[in-house]
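Note that one protein chain is taken out, while the other chains of the complex remain in position.
Order as written gives the chain letters A, B and C; numbering starts at 1 within each chain.
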Amino acid sequence: MKMKLIVPLALAAVFAVPVHAASSDELDMKAREMMKDSFKETGIAKKHRMLQLDFQEACSQAKLPPTAVMKQIEAEQMKTIKWPSDGKYYGDWKEGEKIAISGRGLTWRDKADAENGGGCYNCHQLSHNEISYGTIGPSLLEYGKLRGNSDEMVKYTWGKLWNAKAYNACSNMPRNGDAEILTEQQIKHLMAYLFDPESPVNKR
Amino acid sequence: MNNQRRATLKAGGGLGMLGLLAAAGLIKPELAEAAWNKGAFDAKTLDAAMSAMGAGKPMESADVQISAPDIAENGAVVPVGVVSNLPNTEQISIMIEKNPNMLAASFDIPAGTLPDVQTRVKMGQTSDVYAVVKADGKFYMAKKEIKVTLGGCGG
Amino acid sequence: MRNALKLVAVAVAAVVVAGTATAQSTADDIAKYREMIADGNPAELYEMQGEELWRTLRGPKKATLEKCDLGMGPGVVKGASARMPRYFKDTGMVQDLESRLLTCMETLQGIDPKLVIDGKFNSGERKTMDALVAYVVTHSKGDAIKVDMSNPKMKELYALGERAFYYRAGPMDFSCATCHGEDDKRIRLQDLPNLTTHKGAAAGWGSWPAYRVSNSQFWTMQHRLNDCFRQQRTAEPIYASEVTIALSVYMAAKANGGEVMTPGLKR
Partner (left out) sequence: MANPMRIRAAAKEGVTEVRVLMSHVMETGQRKDSSGALIPAHFITELTAKHNDKVVLSAQFGASVSTNPYLAFKFNGGAKGDKVTVSWVDNKGDSRSDEVQVS
């Protein structure tokens, strides 16, 4: 589909008058070229990062895609979720807190083997103690206390942490597990941070 | 020239260069005469810094006022102002308890200058900030907690 | 079950209310902090250096920038950055302030733009650029943002900028819109302007370039955009590349009519 567009456009370019206003398709094409040509590789940030996955492309407009497309993306993303290999959902909330606070990793200044942070506080309120929290995502204050720890809630939370797009196709939240931002162990620590009654998320 | 100055010169601290510069006429003599209180600036505890300043244990005074935010958006730049309503205020110092070197700045206030200074300091973490004022030869202080927050995307 | 859910809803509502109250007092405290540091913006130090550099004979051609045309005629700095990016006939391109300064440095002084484009922030010619930008933008402070969108190339770049703004990519699936597409959001304690609205674009575009207290550096818009992409975890945008100009046109056009508050003072 995209390949077919290239030929007529190339021809059009030859005959194009300078003031010719580009059509929406032509602009889409130009934009794709721009997103390729305007970037360079630096450190671990390789150029292929500019290529879009299907769902990324579908979610790259001011408006959300149609419900059917959203549902399809969610179903596909749901399949990527890996459940804890040993059946244990919880790690250490103290480690979880460090991961929630750290926003480091995966930029062109970071090393490939560096441990990434979850950056949770960039977008969410979590504990009673940390006043510096973002509001892009909902407040998760007293997460476990308010929601309980039913199997359903625990599984939902694990899944959301692993791949938020399985529940909301165009979610702002990264696919922590699926995109290998965080390890399984790190996600366990975050689970403990959210659910442990001793965690400052739940205990004042 | 006070004792502190002499001791520092003997110890051959950071002031050697200053002396040389002054001798070479590169800096104005009055600048070289001011004594950088190495002992106080290098002190690792509040008590040590206070004693190097000759302040001992200053008493808290409502006449010393700190103007500073309750929360700093960034610890790299924290505005701190100190006003003293004590008569004959000679010196105002700003100390940050949890910094590795707690003494940040010290101002000598000659007659005719108002005991009212403002500057900006770095803070590594949430800490009490002290204003220490020398007036009529005696030391007084005030303190205020300033919260330092983490900010930005953190990457 | 239904009752239990209701209870949870009430509890959530209570938390939200309590959370909002503390968030408000924190926001007030941060506002107080910003007010206290507003006077004495270290960007002034860069501006002074920039003014000096503007008049300094530099480069292989040993020339100053006093004949540089920023769109208002040779040597006119007043009001120039309020009208940028703009279409320049002599280059046949839409240029932002930095790319236009690169043209002036090349044509007047013989300085190779590669020194800036391939350079590192806070060193060499990019550092020179910082100071020059600080100087120029200070001379539009208080003006209205006035970007002329009548040229078709400006319109095209706006359309490309809009597409770049929503373009999701990289390991974290972020786009500019992830952080800057809704009202009243913040990262940590930093307010995020909604750049898709006039109000937000005027606040964002109008207050950069700025001095950043967190790293004690003056950042041009090129530097600001570069770091937004770094935090998005994309590859690195090339200095003064098309995407940077397109996004600048998109923001500036939305901001049109707003106030130039540069140089700003940021966290």
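The definition used in the following text is that contacts are C-beta pairs under 8 Å (C-beta built on N, C-alpha and C of every residue); 3 or more make two chains touch, one makes a residue touch a chain.
Since the structure is predicted, the reported quantities are computational estimates derived from the model, not experimental observations.
Enquirer: The chain left out here touches which displayed chains?
Expert: B, C
Enquirer: Quick one: which of B:50, B:64, B:96 or B:133 touches the chain that's been left out?
Expert: B:96
Enquirer: Given the full complex, what residues of chain C touch the hidden partner chain?
Expert: Contacting residues on chain C, toward the hidden partner: 39-40, 42, 44-45, 48-49, 213, 216.
Enquirer: Which chain B residues touch the hidden chain?
Expert: 14, 17-18, 20-21, 26-28, 30-32, 34-37, 41, 76-79, 81, 96, 99-110, 112-114, 116-123
The working rule: only the chains that are shown with their structure count from here on.
Enquirer: With chains as vertices joined when they touch, what's the shape: line, ring, star, complete or other?
Expert: Shape of the chain contacts: complete, all pairs touching.
Enquirer: Among all chains, which one's averaged Cα position is nearest the averaged Cα position of every protein chain shown?
Expert: Centre-most chain by C-alpha means: C.
Enquirer: Can you work out the whole-Å distance between the CA centroids of chain B and chain C?
Expert: The mean C-alpha positions of chain B and chain C differ by 37 Å.
Enquirer: Could you work out how far the Cα centre of chain A sits from that of chain C, in whole Å?
Expert: 25
Enquirer: State, to the nearest whole Å, the distance from the C-alpha centre of chain A to the C-alpha centre of chain B.
Expert: Computed from C-alpha means, the inter-chain centre distance equals 47 Å.
Enquirer: Among the residues of chain B, which ones contact at least 2 other chains?
Expert: 71, 149-155
Enquirer: Where in chain C do residues touch two or more of the other chains?
Expert: 26, 187-189, 230-231
Enquirer: Taking the complex as given, what residues does chain B use to touch chain A?
Expert: Going by the criterion above, the answer is residues 71, 147, 149-155.
Enquirer: Considering only the defined contacts, which chain A positions touch chain B in the complex?
Expert: Residues 101-107, 110, 117, 119, 121-122, 131-132 of chain A touch chain B in their complex.
Enquirer: Flag every residue of chain A that touches chain C in the complex, lowest number first.
Expert: Going through chain A, the ones touching chain C are 18-22, 27-28, 30-31, 34-35, 37-42, 45-47, 49-53, 56-57, 59-62, 106-109, 121-123, 125, 131-136, 139, 141-142, 146-147, 165, 172, 174-175, 179-181.
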